[in-house]
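A protein chain is absent from this complex, but the other protein chains hold their places.
Think of it as A and B in the order they're written, each chain with its own count starting at 1.
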Amino acid sequence: MKNQLHRIDLEMFEGPLDLLLFLIKRDELNIYDIPIAQITKNFLDYVQLAKELQLHTAGDFVLMAATLMKIKARMLLPIEAEGDEEIEDPRTELINMLLEYKRYKEATTAFAAMERSERPHYYNIPAAWSPQQEDHTAILEDVKLYDIMLTFQYLIKNYEEPLTHSVAVEEVTLTEQVGFLSGLLQANARLSFAGLLAKFESRLVVVVTFLAILEMLRNRQVKVKQSNLFDDLLISRGSNFENE
Amino acid sequence: MNELKQIVEALLIATPEPLTEARFHACLGENETKLPLAEIVEGLTADYEKSERAYFIKEVAGGYQIVTRAEFEPYIKGLFSKSGKLRLSQAALETLAIVSYKQPVTRNDIESIRGVSSDSSLRTLLDRKLLEIRGREDGPGRALLYRTSIEFLQYFGLNSVKDLPRLREVEDILAEDEEDLI
Partner (left out) sequence: MNELKQIVEALLIATPEPLTEARFHACLGENETKLPLAEIVEGLTADYEKSERAYFIKEVAGGYQIVTRAEFEPYIKGLFSKSGKLRLSQAALETLAIVSYKQPVTRNDIESIRGVSSDSSLRTLLDRKLLEIRGREDGPGRALLYRTSIEFLQYFGLNSVKDLPRLREVEDILAEDEEDLI
């Protein structure tokens, strides 16, 4: 039997179990009585391709190939029943795995359908969800444990040496940077913080600019928005922004 | 419009998460009412239908939220850079299905059902807040446990995980397969 193998075919499968279910269906096999030699052969053809294509799931396919070959070998051994003891079919475990996976695969189709039907609906996102909110910095909604661990990891990675409060030669002052930002905001409705950082070479200037933004935020000269953790900060004119 | 309806409307407009009966009553404070939230919501729903609002009230995650009607999707899409909501990959959906029926589960549980490593799906689902990490298993490995979140219910428009389509038994699926073959 010759398989028409294409990269697309293989990427279609979510894993070795998915591929096995496909082979069983395609060849109209009885899942409770899988012809193990035939299916192993077909499966191996795919695995060869997965290795050639260096798919990142190739390892999982190889593992399954090994399992199939082990089952095949055990089925070739003569069966020696001892007394009334029932001999377990070497395929049983694999069959159970396939059936269990099939249940969830089917549920996945239902999930995709639910996703499709919810897709056109957009939830109301409150504009000013808390008019009395005093903190004008970006607020993260619904913090999860995952956010805490990501944040810690991020901080630790960026933490090289403790910042000491030594007085460096001042290249730029806070007032200068406030003026600089005001100027930019006259011309642009929005500034990207990442974009600003790219303009500066000195770390001190970056720090002073950041302090300038905080200062302006406090005075409500600017507003700062961040849609996600670690996303860029967007700076726009605040309610007390003075147009020249 | 009576005041209670207005209060509920204001809360629905102001809340980024489902308004539950409990939260509604907590907000009312001294102006306690015997009227259940569901009844007030019904009244509002009738108003919105009559005046052909572009939105309606959806029962989701054990509460109520305002959502836009499907026909306006083509316009709303324009608000977002990536042309609307991102769809989940097949792998992510599979992972999500396993977690939602078997929760709490470990990464191992998921991988042994799927037969493939599921790190990247888990990561996507955590990033999108559809799953959350919830404690550890008691066993010797003390593996992290995963569960679905409120955002999961919102994403699929469910009131609770009990509303998920029933996971079919193996026999049913196989019986159908056989019919297909005939």
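The definition used in the following text is that a contact is a pair of C-beta atoms (placed from the backbone, for glycine too) under 8 Å apart; a residue touches a chain by one contact, two chains touch by 3 or more.
No experiment lies behind these values; they were computed from the predicted model shown.
Chemist: Who touches the missing chain here, A:Asp89, A:Glu106, A:Asp147 or A:Glu215?
Modeler: A:Asp147
Chemist: Touch as defined at the start, partner being the missing chain; which of A:Tyr46, A:Tyr122 or A:Phe193 qualifies?
Modeler: A:Tyr122
Chemist: Under the stated touch rule, tell me which residues of subunit A contact the chain that is not displayed.
Modeler: Touching the chain left out of view, subunit A contributes residues 54-56, 122-133, 135, 137-153, 155-156, 159, 162-163, 189, 223, 225-226, 229, 236-237.
Chemist: Identify the residues of subunit B touching the omitted chain, counting contacts across the whole complex.
Modeler: So the residues of subunit B touching the missing chain come out as 1, 6-7, 9-11, 13-15, 17, 19, 23, 26-29, 47, 51-55, 66, 68-69, 72, 74-79, 117, 119-120, 122-123, 126, 133-136, 142, 144, 150.
Everything below uses one rule, namely that only the chains that are shown with their structure count from here on.
Chemist: From the C-alpha centre of subunit A to that of subunit B, how far is it in Å?
Modeler: Roughly 19 Å, centre to centre.
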